Structure formats: structure tokens, C-alpha cells
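Please read the structure below before turning to the comments.
Missing here: one protein chain of the complex. Every other protein chain is in place.
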Amino acid sequence: MIHVYGIVDELDSLPPLEGLDDAPLERRRVGDLELVVSEVPREEVTQEAVLRHAEVVEALMSRSRAVLPAQFSRPFSGDEDLVSAVTAKAPELGQRLHRVRGCVELGLRVVAPLAETVPEAKSGAEYLRARLDEEHRRSQLVAQLDEPLARLSQETAGGAAGSDVFERAYLVRAEDVPAFIDAVRELEAANPELSLACTGPWPPYSFGAETAK
Amino acid sequence: MSSDLRPDLRQQVTLLDLVDRVLNKGVVLSGDITLSVADVDLVYVGLRVLLASVATLEEQGMPVAIGDALR
Partner (left out) sequence: MSAHEPIDKVLAGSGDLNRIAGELEHLQDAFPRRVNADPEKVEQGLARLVLTLVELLRQLMERQALRRMEGGTLTDEQLDQLGETFMKLNRRMDELKAEFGLEDRDLNLDLGPLGNLL
């Protein structure tokens, strides 16, 4: 079976690494696109395999003009499957490869302080009013956090998951990364009650498809 | 200052974002949703479209009758 690491643009040479299960990395051409793959005997999702996959993708990023990381998922049964799957997405992939050139992904996670559970409201109307306030406060906070960072990014992806968490990925030009980190530090200082983590630089995992921005 | 953060926490947060990216993000090449129960696929897709259409109508400032969005 074939495991895919990503689609690469102008890859110099394969990194001196082995893939999953220590199998050799291979280059595979599908139309105008080039993929990096390896043979796997069976599908197995272990932490070790995930780490190795990530390592390969990082190495590909440093050796090419651009890389679109492939999601770690069910491997392909053979070349035919792989080719038809890639061909179906070829135009979009080509565009995305161009879009992410020279950029990295930065991630932000924010957790609000533990919200008080909505108090047992005395009436239905009171409950709804409390909900509305909560909603307003939440969207204001999200906008406040996202806006300065979105300004420094080419694209953003992801969205808040739960009621007290905010999670977003930003596609940032390499030269804009220091300014981005400064902006995050400013947000930290302005919102001391929040728990926040910014990570990166990552290969553009979240930007392999068209995003809203 | 991020340099004050405990190394073990830094490691965990790094690992979290790494694993999340490798497993949940990235280009999906295997075609359509690979959920094993075909009927369930249809339900998921329908619901997502419903959510999106309601959100769009909301943005346009109109209160929405969920029934309208289902048509």
C-alpha cells in the first residue's frame, strides 16, 4: 500500500530519511504534480508513525519551493487509486502549491478562563438574555484576537470549537513571522486572564484547500 | 515570556499541535468522506449544508425559519 507524505514543488532531492516503518521515500509523478510516498505493509496509526510522517514533511519543506502536507489517512491500495485521487484534485492542488510558496503556518490556541455555568435563570427570558450576552462577549473576544493576526497573514483557517476555546491557523510569509510573534505577545499582555499558545513554523497543513480568506 | 514555560509543557503543546495537524489537517486525497456507513455519509453532508445555509441567511440579517433552510 502507498502512504503519501505530501505534494512538492521543485524538490531538490529526497531528504536522508526513512519513511514509515523505515521504508525508503520515493518520488512519484502524477501529471504535473510530484508526490513523495513510501510503501507500507498495512495501515497503522501509532504515535511513532505520526512523528515520522511529520518529520518527513518538515524535511520536504526545507528542500523544496513548497509542500502541501497530505493528511495521514488510509493508504492507497495501489498506483491506480493514487493517480485517480490526485488527478481529481490536480487543478486545486497546483493553485495551492503556488499560494503557500514562501509561507509557513502558525497556530494559535486560546482558552478562556473557566466560564461560570449559566446561572439557573429565574425565567426563560433571563436565560436567553444571559446567552445573548455570552455570545456577544465571545464574538468580541474572538474578533479582538483574530484581527491583528489576520492582518499579518495571507490566509486564515480553522475556527473556534467549543464555547471557551479558540483555535486558528494562519498562513504567514516567512518574513512576516517576527511581526506576527510580536502581535501575539501584545495579545498576551492585553489579555492576562487567557491561556494562550502559539506554535510554528509548520508546513502549511491547514492550507491545502481553498480557505475563506 | 515563552522562554519561562516549563519544558515538559512546551513539549506537550508542540506534540498536540503536531499530532492534530498530521491526523486532522493536510490535503485529503482519498476522495470523499471515508466513513464506513454509507447512509451516515449522506446525513453528515446534508447537515453541514444546512448549517452553512442558515449561517448565510443569518449574515444577511434575516431571522430564519429552520424549515425554510431545509427546502
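We call the chains A and B, going by the order they appear; numbering starts again at 1 in every chain.
Note that contacts are C-beta pairs under 8 Å (C-beta built on N, C-alpha and C of every residue); 3 or more make two chains touch, one makes a residue touch a chain.
Quick caveat: nothing in here was measured; it's all calculated off a predicted structure.
Colleague: Quick one: which of A:His3, A:Arg109 or A:Arg168 touches the chain that's been left out?
Modeller: A:Arg109
Colleague: Among A:Val8, A:Met61 or A:Ala197, exactly one should touch the missing chain; which is it?
Modeller: Checking each option in A:Val8, A:Met61 or A:Ala197, the one touching the absent chain turns out to be A:Ala197.
Colleague: Taking the full complex into account, what residues of chain A touch the chain not shown?
Modeller: The list for chain A reads 44-48, 50-52, 54-55, 106, 109, 111, 118, 120-121, 123-129, 131-132, 135, 159, 161-163, 181, 184-185, 188, 192-202, 209.
Colleague: With the missing chain put back, which residues of chain B would touch it? List them for me.
Modeller: Touching the chain left out of view, chain B contributes residues 2, 5-6, 9-20, 23-24, 28, 32-35, 40, 44-45, 47-48, 51, 54, 58, 63-64, 66.
One rule holds for everything that comes next: only the chains that are shown with their structure count from here on.
Colleague: Let me have the rounded angstrom distance from the C-alpha centre of chain A over to the C-alpha centre of chain B, please.
Modeller: Distance between chain centres: 12 Å.
Colleague: If you look only at chain A, which of its residues touch chain B in the complex?
Modeller: 4, 6-7, 45, 47, 50-51, 53-54, 57, 68-74, 76, 82, 85-86, 88-89, 93, 96, 105, 107, 109, 169, 197, 199, 202, 205-206, 208-209
Colleague: Contact residues on chain B for chain A in the complex?
Modeller: Counting only chain B, the residues touching chain A are 13-14, 17-19, 21-31, 34.
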